[in-house]
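Complex shown without one protein chain; remaining protein chains in place.
Right after this comes chain A.
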Amino acid sequence: MLRFLVRRLLGAIPLLLGVAVLSFLFMQLAPGGPDALFARNARMSEAQLQQIRQNMGLDRPAPEQLLRWIGNLLRGDLGISYSQYRPVTEVIGDVFPNTVLLMAVGLTLSLVLALSFGILAARHPYGFFDNVASFLSYFGLAMPVFWFGLMLQLFFAVRLGWLPSAGMVGANGSGPLDIARHLILPAITIAIGSIAGWSRYVRSSTLEQLAQDYVRTARAKGLVDQRVIRGHVLRNALIPFVTVVAIDAPLYLTGAVLTETVFSWPGMGRLFFDALTVRDYPVLMGILILGAVLIVVGNLLADVVYGLLDPRISVR
């Protein structure tokens, strides 16, 4: 197991290096180069511009910049933000918790609902509940996330006025309760796609297990349905599900960008758009790398968890 882990971790390094090099190249390709932000400033004299370039190391040849950037990256230093004149790690660190909060609540919501709906549907396949759930999940998968968010906003915030329509903290509200109220609609928005997808997955893998011989044995010895499902079926059905979740979860980052845009949630999505508008390349590259790390870690976790949960799979 340990050897497997080490090997996988070592394998992830070239992957992330590839991402780092590619994102660096994109920045170099950008019109005006990485210092466009400063060059566009009309009040800046040529001498000042040169000074900034020198300070930021932008006057060095590109390969040297790349090596230095990667070297700093390995030490956890993502450089200085062009627009906020603070370390990128700090800039991202300020808003990352908000995004993590949104992602975590959304993830919990979809796990709970996907499991409940999936199991309920599997109890009576092709029954009423199953059919309704199947119909709805087709829609859930076909809907654009951001549009669903807009509709929630329109109905529950604008029309009914039950919940705040945007932001994370109200004008005169404060405290966790206020944040929770602001969190409800974005969390549903970010979760809807995976509720739809995962519940179908739980349903089919539960059904698959229900058809196994050990279920017949359990029933034959007199266990009630509920105990069969909880004690036997779920344990087996959840193994593949856990890996699916680990692979999908990092992609919540994408959902977060869209959701944050619709609901003006102060997180990574908004930071990204701000940075994009002013061409703050160090921040953009930092976000790219962070996203890649999340995806790679998710995939790694999927492999590891798979091996841990299922003793039949030997991980080498």
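Simple rule for what comes next: contacts are C-beta pairs under 8 Å (C-beta built on N, C-alpha and C of every residue); 3 or more make two chains touch, one makes a residue touch a chain; residues count from 1.
Basically, contacts and distances are computed from a predicted model.
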{"item": "Chain left out of the displayed complex - its UniProt protein name, from \"Acetyl-CoA acetyltransferase\", \"Extracellular solute-binding protein\", \"NADH-quinone oxidoreductase subunit K\" or \"Dipeptide transport system permease protein DppC\"", "value": "\"Dipeptide transport system permease protein DppC\""}
{"item": "Absent-chain contact - pick from A:F24, A:W69 or A:W198", "value": "A:W198"}
{"item": "Contact partner of the left-out chain, one of A:L58, A:L207, A:L223 or A:L309", "value": "A:L207"}
{"item": "Touch list for chain A against the chain that is not drawn", "value": "14-16, 18-19, 22-23, 26, 29-31, 122, 125-126, 134, 137-139, 141-148, 150-151, 154, 158, 192-194, 196-205, 207-208, 210-211, 241, 244, 247-248, 250-251, 253-255, 257-258, 261, 272-273, 276, 279, 284, 287-288, 291-292, 294-296"}
